[in-house]
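As you look at this complex, bear in mind that one protein chain is not there, while each of the others sits in place.
Every chain is named by a letter (A and B) in the order it is written, and numbering of its residues begins at 1.
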Amino acid sequence: MSDPMAEIKASFFIECEELLESLQDALSDLDEGADDGETINVVFRAVHSIKGGAGAFGLDALVAFAHRFETVLDELRAGRLDLTPEAVKLFFQAADLLADEIHAAREGSREPEAAEECLQALEALLGDRGAAHRADAEDETEAADFQPMGLALDLDFDFTPEDASPASFTLQFRPDGALYASGNEPLQLLRALAEIAEVSIMTDASAVPPLDALDPEENHLSWTVQITGDVTEDEIREVFEFVEDVCQIDISSMPKSSETPLPEQPELESEPSGDTDEDEKFEPDAEANGPGPVDPAPPPTNEIAEIATEAPARTPDPGPAEQQAEAAKPSAAQPAASNTAPAAEPGATVRVDIERIDRLVNLVGELVINQAMLAQSVTEAGLPPNSAVNTGLEAFMMLTRDIQDSVMMIRAQPVKPLFQRMARIVREASSAIGKDVRLKTEGETTEVDKTVIERLADPLTHMIRNAVDHGLETPDMREAAGKPREGVVILSAHHRSGRVVIEVSDDGGGIDRKKVFEKAIEKGLVASDAQLSDSEIDNLLFLPGFSTADLVSALSGRGVGMDVVKSSIQSLGGRISITSEPGKGSCFSISLPLTLAVLDGMVVNVAGETLVVPLSSILETATLTSEDIRALGPSTNVIHLRGAFVPLFDLGAELGYRGPKRSYSGDVVLLTAQEDGARSALVVDSILEQRQVVIKGLQQSYGHIPGVAAATILGDGQIALILDPADLVQTASGNTRAIDISLAG
Amino acid sequence: MTEDTTPQNDAAEVELLSFRLGEEEYSVDIMSVREIRGWTRATPLPHAPAFIRGVINLRGTVLPVVDLSIRLGMEPVAGDARNVIIVVQVGSQTAGLLVDAVSDILALPRSEMQSPPDLNADISQRYISALTIVDGRMIRILDLTSVLPQEAIEAA
């Protein structure tokens, strides 16, 4: 990325994402009834800024779309357009298309087809004014395209006098006082003129009053400039472009005279330096009188301004600027109060290539591993616990932990942009099948690892489509069931015990368990005489090959089943579960690790192998006695713990390290809980320690192993597997056998 | 993927790393070899096929190790200090091949490499891409893509 323009262009597209996000936010606020000026301004500015940036890169299609959208928004801003629900709906649609236009501009692909239709619908909001704006829009777009100023000058060159001899003009220039007030300076204008042509300048100071009558804010000077050289009148006028309304200018062309005229008047360049000393004799309050030489120079506004402020500038008086700033703050805060997200002060940010962060994450991972190795060496060296080495190591470990947390924070991002994409999916999906659907989002500020967010988009899209398509009933059916015609899909995110839980729920009819069960039998997924609990039937949806074909519509019948959703969630170290209540709706819950990089784990020994069990899944640990174990079937055992029966799983046998043990007496069990609340007890030989481990994916290098979430590297450099207890229990073979159950009765 | 295993299609000569499995001699294209490591105990993977010896720590990454001997239908490699792990890369997949011992680096004219006879009976034939004779010894050239764990290729 050495080309600075390419870099800026890349950053422009990032900015577009941010602008689209604030556009969505503001539109949502409008949708919820906010109609204050600032919210409308935010909408306008987002579109306006996209247009402005796009213009800089010649993205004409994007400019054209943004411009027409903006024109309509401008009418809204000016209060000439009513903010009807239909208008807001169109704005949402236009915002979606704007996102598509941006995408098309970035990828160089074709712009969306629906664009023109949507724009026309927008412009129809304006009624008669729409057509006029339409015409304007085209004019302006053309004007924007025609920007190379240098070219214009070259063209003008052809119009210079035929005889190729330098042109000659006489310029009369008399500024108004307002010229100074606008920050213009005759000296600079004349200097600019001197840069494009040969000039000789005469100052007429005859109108300058005596000093005691002098109003330094007014102008009393005028200039006559002889201009010779390869210039046109247009070029001369261009110099005075900014001031044409605050001065009198008269340009007349003269036949070229051979003699060099007027060598006498004050040298342009020397003027300001000559003034300064004189000016310092002015007292701030003595503008009116005081004898002294009348300076023939124009009122040197710069210097006067400086002197005038000298005294007040010393006192720490809150200047008008700050007052203005203070005044501006509450007005900015006001709409924010009605919004969910406060209009935060723009914090300083840096943009960093994600690869650099990932490298840092990896290095921190190495640091954690090395620290563990060091800790092991220290332990093996047998140093006393309170020795300097041990206390130093402890401090080091705390630091490492802090560094790790901070690094992970860098990768964490709010789920909001993801949720906004889902809002669009809901809008498109619901309008495609003619359902009224409102998406409610909760916990948008919840932060999740960037990679998790990226890889969540596809499964979530599918789940949202499912909810709209299958979850919600048709408006008529809803009405018949005594529900509002408009269905509600809730998308929420929150942190729960070290994980992120994302839920998609709907207030639809719930899962038709009878139908699902029949389908599963028909597909040969379950035996026809199987006795399944409600939850087991619900989970049939996740089986590969399950697809309720007669329910498949154009919308979600895309060959992607919930099994694909499930496996993509699993590949993120996550789990998905489902709850449903007939007539009330369904809820899909995804539980994900906060980060893909570290985990608090319990390190255990099973048949000589070292394993890590995520601490977040462990409720408690206990030592088994034979009396605890009850046989439930030939290969199922339960233990009686705190008044409840919990299925027992022998990890050594389940993972194939050894056959089932003769006796579990004296072994340790880890009581684990799944997302759906189901509990299970895992038998291990011993618990070694609790520690943080760095997660190393197995997915990339090997593939998914049932019951195993990932791997990690221990202090001795050996690899240990990290268990996924919920997956293990689901795929368990039931290889736990308690031969001494007779003792337990 | 197959291009990586035979990157020198046009070259007249091919360099092979040869190694011993039991009494037999095999080789791989040296362009696929990343490094050679001494024996280290691999962490076994549950539910994995027998030829997957497990995973080892290769400078912070998890490297699956294939017991090439089992893969080719022979007795497992003993797993002691004389054994080595050849780290190979095929496409984006990296894996270790556990072999008895590395014997030689051979430079052979491509023309001396012959297609293996079509003998479906022998399980190991599936993994052999070519044969050659060096100093009277037959050397089998492995088709790396087929010996690496398929599951990983699908997942990658």
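Some points to look at:
In this section, contacts are C-beta pairs under 8 Å (C-beta built on N, C-alpha and C of every residue); 3 or more make two chains touch, one makes a residue touch a chain.
Assume contacts and distances are computed from a predicted model.
Not every chain of the complex appears here, and the one that does not is recorded in UniProt as "Response regulator", selected from "Response regulator", "ABC-type xenobiotic transporter", "NADH-ubiquinone oxidoreductase chain 5" or "YdbS-like PH domain-containing protein".
Just so you know, the chain we are not showing touches A across the whole complex.
Only one residue from A:188, A:379 or A:731 touches the chain missing from this view: A:188. Among A:42, A:540 or A:624, the one in contact with the hidden chain is A:42. As for the chain not pictured, it touches chain A at residues 4-5, 7-8, 11-12, 15, 41-42, 44-45, 48-49, 51-53, 55-56, 143-144, 147-150, 180-185, 187-189, 191-192, 239, 241-243, 245-246, 301-302, 305-306, 308-309, 312-313, 319-322, 324-325, 328-329, 332, 343, 346.
We take it that only the chains that are shown with their structure count from here on.
Centre-to-centre spacing of chain A and chain B amounts to 47 Å, using the average Cα coordinate of each chain. Here chain B touches chain A in the complex through residues 41-48, 52, 54-57, 60-64, 93-95, 149, 151-152, 154-156, going by the rule given at the top.
Contacts from chain A toward chain B in the complex involve residues 362, 365-366, 369, 609, 654-657, 696-708, 711, 713, 717-721.
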